[in-house]
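Quick notes on the structure that follows.
With one protein chain withheld, the remaining protein chains of the complex are depicted in position.
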Amino acid sequence: MTANVTIRIQQADFDIAQEISALTEGRTDVGAVVSFSGICRGSEGGETIAALTLEHYPGMAEAEIARHADTAMSRWPLTGVSIIHRVGRITPGENIVLVLTASQHRQAAFAAAEFLMDYLKANAPFWKREENAGGTSWVEARHHDDDAAARWTKP
Amino acid sequence: MTANVTIRIQQADFDIAQEISALTEGRTDVGAVVSFSGICRGSEGGETIAALTLEHYPGMAEAEIARHADTAMSRWPLTGVSIIHRVGRITPGENIVLVLTASQHRQAAFAAAEFLMDYLKANAPFWKREENAGGTSWVEARHHDDDAAARWTKP
Amino acid sequence: MKVKYFAWVRERIGKAEETVEPPPGVRTIEDLMAWLAKRGETYAYAFETPRVIRAAIDHTHVKSDAAIAGAREIAFFPPMTGG
Partner (left out) sequence: MKVKYFAWVRERIGKAEETVEPPPGVRTIEDLMAWLAKRGETYAYAFETPRVIRAAIDHTHVKSDAAIAGAREIAFFPPMTGG
């Protein structure tokens, strides 16, 4: 059976249950589904956040995500991968990103989901602008995220 | 804010979206939710499985899971944990187990979900009986699962 | 004390639980398995390979050398296969 791959960049929210069904419906070779949802928090380092606005590089963002999904599928025996990244204005409590990985066994699903999230954080061309008490400011990249992504390329 | 903890052992299926909402609704300190769903597969090592029947040790199963949830909360900064384990007869494609972890950041949520799954596999008092072409047989424990659980106790 | 059996241990013995009164010389989980094994053919079959059988005292996993004194409920079962 072939692997299901879904990649979407959209303004609208997503429905996790529906996305999981799309990966599992009608097949009995899936033993494990891992989902990661990234959610907009209401504060960062003690400062209140009113909203985030996400900008992306159309064309490149889809290509980068597809490339990482392919890498994940070549490294782990996955039956499916879904990656949905929202753009536009997102308020605290709302979803930002969804990564789903399905496999026969749990280790592959967990590892692939972590790998994909680490790469999305460090390499996918998205940028967050934050609305806070002082107006708006661009969120700064964290070195920590580069380190997290780098651990997958170590020999 | 306190952490949400839900532990249930039930015959009925669960609704992942509803369980995620229960961990995130009305709070804006959750940045990451990881869910793991374990699903009954239709074959194992080339042999067709018609169904699994799950038996548990009432009282001890709840206590063991609660103890592992407490351990996870003391090791990682979690805002919530939900663990739902089904018992009774389960056919291929149906859910068996759900582990949800919520945190401000993704690393804690991923690590805690993997930890909880490894412990459930190796230490929670549940047993699977398999219906296959040859009748029924008890599923044998895999050494692999003991090794996976052991990695969390290494110094 | 109450003794409970699960999965194939339960199936081989043919009952899920019972109350037993082992003599004073039966001090550990290992002793209790050896004593139970002598109660009949079904027990002998269930406990034929004691090292693969896991035990819990009052809902807590224990090793085979654990003392059973004071236990209210002791359970015997195969390695777990949940999750």
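For clarity, chains are labelled A, B and C in written order, and residue numbers in each chain start from 1.
Everything below uses one rule, namely that contacts are C-beta pairs under 8 Å (C-beta built on N, C-alpha and C of every residue); 3 or more make two chains touch, one makes a residue touch a chain.
Computed from a predicted model, the values in this text were never measured in an experiment.
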In the full complex, displayed partners of the excluded chain = A
Missing-chain contact among A:Ala32, A:Ile49 or A:Val97 belongs to A:Val97
Please identify, in ascending order, the residues of chain A that touch the omitted chain?
-> 38, 54-57, 59-61, 63-64, 85, 96-97, 117, 120-129, 138-141, 145
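The definition used in the following text is that only the chains that are shown with their structure count from here on.
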Hop count on the shortest chain-contact route linking chain A and chain C comes to 2
Mean-CA-position distance for chain C and chain A (Å) = 48
Between chain C and chain B, distance of the C-alpha-averaged centres to the nearest whole Å | 26
Please compute the C-alpha centroid of chain A, do the same for chain B, then give the distance between them in whole Å.
-> 22
Within chain A, the set of residues that touch 2 or more other chains is none
